[in-house]
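First comes the structure, then the notes that go with it.
As you look at this complex, bear in mind that one protein chain is not there, while each of the others sits in place.
Chains: A and B, in written order; residue numbering restarts at 1 for each.
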């Protein structure tokens, strides 16, 4: 029998064969792949790590010329080239751009720029990346007023993102956007409900498969009465107490719509926005570890027919996620999100889920990518951890066969996504 | 010198020789072993995992015929056969029932039923399981009004479970039970104290060795004045504030009795009951990770003469447990409880304890079993982790001899239980 590293390599190779069903990303389907090397290097992970390493925000955001920006940011790369995020970039350079170096340094800027230009200027570049990464479907993050037109929904699966509706409906701008796209003025409970159903209808007509939201650590969903909602919808936009009631009510109403339309709901729990307001774009958010899934008990109990695909921001909350998913039929573990999307934490979190959560309830991974090129290195990072866990915990420790281990991987990488998000229909 | 896996196997075999002192279980001493295969499969771990995997509660709890139930539940087994809990069942089938298959599937239902019937119908089945598992003593969980008769207390050690007294004494039913079994009407502080001492006397006369309670994450023990207790005992059962005062007062009074009777007290910290009220029987409880042992500082300080054997529900709280046990002479680490009783978490939690807590203060493991058959697979799961830690951290990394490592294991598996619970006396 194969042991240790050979076994891990074999399993890794096998599970890399599965076409990818990527259930959460920020891909723009109208421009899904990078257009220049700077489109890769401009990913917030690199700008925020460069900034964290001492690069002034003004230098990062002031320079508009993409080649000059490439030079500027790579000048700081040697300060954070230990991070796993930087390795994603190196993987892309090697796997997609033909870069032959061992590590990317500031000296490689022009070479990488030229290599990227040669590839990315090819008209079918996005298709090449999709094929090279074996991506079958990838979920989007769509604003509620996205027209959802101009792309192939059999590959790019729309997903209704509702952060604006839930947390900013007290703002005139959001309300105007909702009224415009739904043609319904959401001035009271009944009209708001109609407007929301209009959105679900629109998204459903464009093959959307889920609704998604990110939530702060102190959020705790509760139903709101019709009267309280009517009052909150009439309140002054500056009234924070009424805005909070409105958030609760809209959230609950959206989950009711998920129930009605038989959609799963993605809950991405734990992020505080703008903790570091002077940070670079998308590099300002952090968290408070003091949060609990017990805040969602009312929700999970009230909607047994809705599948909640839950991402947690911290590894400390992973035991809660595993245990709640072990007990609640409608709680699904979903990927390894953001600050927990690091091999050290994926290993710990995935290990517990594999040992304690029914495998049919585990959605293994999603890329969260903004550009297609990042899907492959991120998935490979995850698949490397998964292969190790399958080899060590299941085959060597528990005596599973390689075949069984590979089937388990297939279930959590494809089977569950396909079933839970109804991707065959 | 042996290395790696061979060394782990050697240590595992050695520590499996120690007769088991199992310091916490839910065994019914009048019917300690399973009577049918369904008695195994009906363990809440399997019913809740089946339910979590999609089996309706009505299907699980509606079917009363045990063979039919076996078929029903095993139909869902393929959805959660990755879990370590399901492996316990497979271990039992292989080790006790003569099952020869690799994995249990729905097709094995009749075969397992028949195999089990053949074994369990033997009049000395419970003794066979005890012997086969090398169980020397096993603690029970006894209601305060349990007559404690009809079983051998040299094997089945009574343990006074006080959840009802602490959290439900405001209810008439509990008060009636207490009055009946103690022949004292607990209408005021003095009479309640007498009634409680009556219980300790009764349990002590039947060789009970400890008092135990499970506690919610927000519980923080504090003394209550005699007057406040008198008032709380006279209050309306529906008065929640008075009920909370009563809980505090009864808890403190019970710890005083532990001090008087020189009993250790088992604190099982962190469970919220009925978080999922529509869950199957015993599959409704979860937790809030936001809890701290600092809530128990007053208690640990007030009773230096009482040994508190502490179980925590989450691995995130394990560092608190290790550190509090490192500092407080009367805080003992106790096993790996429920949602933390999974190899991934046992490994992390046990590793820290072995490195940071005096070994004389570590009670390594208990089974928490409802049927004797589960003791062996659970202990083997723990012993496998322990053998790995001893091999890797102590022998290979720190240069301990095998003999030293085995003595360390003996201490935390037997020596401490024997001393702390006075099992020789």
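As a convention for this text, contacts are C-beta pairs under 8 Å (C-beta built on N, C-alpha and C of every residue); 3 or more make two chains touch, one makes a residue touch a chain.
No experiment lies behind these values; they were computed from the predicted model shown.
Trainee: Tell me which residue among A:174, A:193, A:248 or A:316 touches the hidden chain in the full complex.
Mentor: Of the candidates A:174, A:193, A:248 or A:316, A:316 is in touch with the missing chain.
Trainee: Touching the absent chain in the whole complex: find that residue among A:35, A:155 or A:345.
Mentor: Reading the full complex, the residue touching the unseen chain is A:345.
Trainee: Which of A:36, A:95, A:171 or A:289 sits in contact with the chain that's absent?
Mentor: Looking across A:36, A:95, A:171 or A:289, the contact with the absent chain belongs to A:289.
Trainee: Which subunit A residues would touch the chain omitted from the figure, given the whole complex?
Mentor: 48-49, 51-54, 79-85, 87, 102-103, 272, 275-279, 283-290, 314-316, 339-340, 342-345, 348, 384
Trainee: Contacts of subunit B with the missing chain: which residues?
Mentor: 290-294, 297, 300-301, 304, 316-317, 319-320, 322-329, 348, 351-352, 354-361, 393-394, 397-399, 401, 404, 408
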